[in-house]
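The other protein chains are all here in position, but one chain of the complex has been omitted.
Entry: chain A
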Amino acid sequence: MILLVTLAVPLAGALLLLLPGARFLPGDAAVRRYGVAVSGVTLLLALVTAAVFDHGEPHRMQQGVDWAWAPAIDLRFHLGVDGVSLPLVVLTALLTFLCFVHMVRHPPSGGPARLLTALVLVLEVGMLGTFLALDLLLFFVFFEVVLIPMYVVIALWGGAGRRAAAYKFILYTLLGSGVLLVGLLLVAVNAGTLDMVALAERHGGGLSRGVQITAFVLIGLGLAVKVPMWPLHTWLPDAHTEAPTVGSVLLAGVLLKMGTYGFVRIALPVAPEGAQVWAPWLGLLAVIGIVYGALACLAQRDLKRLIAYSSVGHMGFVLLGIATLTPVGVNAALFGNIAHGLITGLLFFLAGAVKERYGTGDLAALGGGMLTSAPRLAAFLTFASVASLGLPGLAGFWGEMLALLGAYRPDGGLPRETFVTFMAVGALGAVLTAAYFLRLLARVTHGPVAEDRRDAVLPAPTSSEYAAWVPLVILTLLVGLWPKLLLDLTTAPVRTLLGGG
């Protein structure tokens, strides 16, 4: 039931904002506080879910809700949480809450605060629902819920090129979800059930090899747009760059994870034979994404765009982990998901702060010497960059290391030489990642302050910025120093999903 309430709170919160503004919460400040309160309650519920979660049996679906919704198409309102989805649920609730906290003092300009609050709450419903749904069509419905709110957020509160970016985002992702729907239905009609748990238990039983191959490529393509996998990533840099800070944080922090989560939760367990066939291709595109992302980052001039392209590389590691089809690789993928959510969320918060203070995200225009002119902001930026490049001891390290390790010893049915090559190329990509982040730091935080900025007084981070950044820093450290925290949760369910017993 707690899952139901977790979904109902933000939904009810959004619906209440439909009441006329004159009567209910007049004024933007009240609406912003309301957003913090509603998302705070949701975060609390997510934490309660984590607290009552039986950590002894993380592979079992817990807190299940299972109601018939539309029997005509076998659609059930089926929710549940296990070790794979729990961290993502908490991450979603946390990032949404931090976004609202951030907006209290730093509201983006572009439209009414009331609308923005309602949209982000609906977005939260869609994101949480995607991670909680255990019915293929219910998953799809929640997967679609995020599209319109995110489109409006980008189109109204975005930067100069917002309209084109918003269109690109929604058209691309809708194409992906259309193909995803076909794949899901192909599985559903051939297996005769929409229940993800039952489908995962069968491990492809009841689906012919041909169906599995077709279903995997359709579902995989649909999810790959969201991840995004090279070469389907072209919507991402525009959307991330143009979106307001909250939009970028949620896009990078949560929305991308819906794609990789779908791979682990649906594509791999439901169509294992299809996965065997396509895994080398998935791995190939993943390492291309890693190297391409890194090279593209080296060529970027805009801070937000650079972070956006770094996501392509990081999600490449996640996909590489998935492509190995081994427990190690898939654990790495899930770990990388969370780590990327924390670190890139932080990076986008910081990029927003930089843009707010300097009025630009252009690296050349920013000049150097941020450590002198804005020491605290620069310190956070350094931390986040170093975490993102995968420094051991921080969250970013484990996902990438384990993914490469997984590629060294891929599933028995996969060509090992190919994956070892992928590993080598991926490692090269990791080095390039370090290169561009260090280059970023060298250009922005170090060096002398630019002539024309020497007298400029840059405001110190506000309390609401600290409130948004510090939890992410702490979690990045915590997860990096104590990876068992997450790995213990995911190991058992991943074994169950992969059929390793």
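Definition applied: contacts are C-beta pairs under 8 Å (C-beta built on N, C-alpha and C of every residue); 3 or more make two chains touch, one makes a residue touch a chain; residues count from 1.
In the analysis below, contacts and distances are computed from a predicted model.
Enquirer: For the chain that's not shown, choose its UniProt protein name out of "Spermidine/putrescine import ATP-binding protein PotA", "NADH-quinone oxidoreductase subunit N", "Na+/H+ antiporter subunit C" or "Carbohydrate ABC transporter permease".
Expert: Options "Spermidine/putrescine import ATP-binding protein PotA", "NADH-quinone oxidoreductase subunit N", "Na+/H+ antiporter subunit C" or "Carbohydrate ABC transporter permease" considered; the missing chain's recorded name is "NADH-quinone oxidoreductase subunit N".
Enquirer: Any idea which of A:L7, A:V31, A:V120 or A:L186 touches the chain not displayed?
Expert: That would be A:L186, which touches the missing chain.
Enquirer: Hey, which of A:F24, A:W69 or A:Y466 is the one touching the hidden chain?
Expert: A:W69
Enquirer: Given that one chain is not shown, which residue among A:L174, A:L295 or A:V420 touches it?
Expert: Per the contact definition at the top, the residue touching the missing chain is A:L174.
Enquirer: Of the residues A:M61, A:A155 or A:L440, which one touches the chain left out of the display?
Expert: A:A155
Enquirer: Out of A:D28, A:D66 or A:E144, which touches the unshown chain?
Expert: Touching the chain that is not displayed is residue A:E144.
Enquirer: Just the residue numbers, please: which parts of chain A touch the chain that's not shown?
Expert: Residues of chain A in touch with the missing chain: 69-73, 75, 122, 126, 137, 140-141, 144-145, 147-148, 151, 155, 163, 167, 170-171, 174-175, 178-179, 181-182, 185-186, 188-189, 214, 218.
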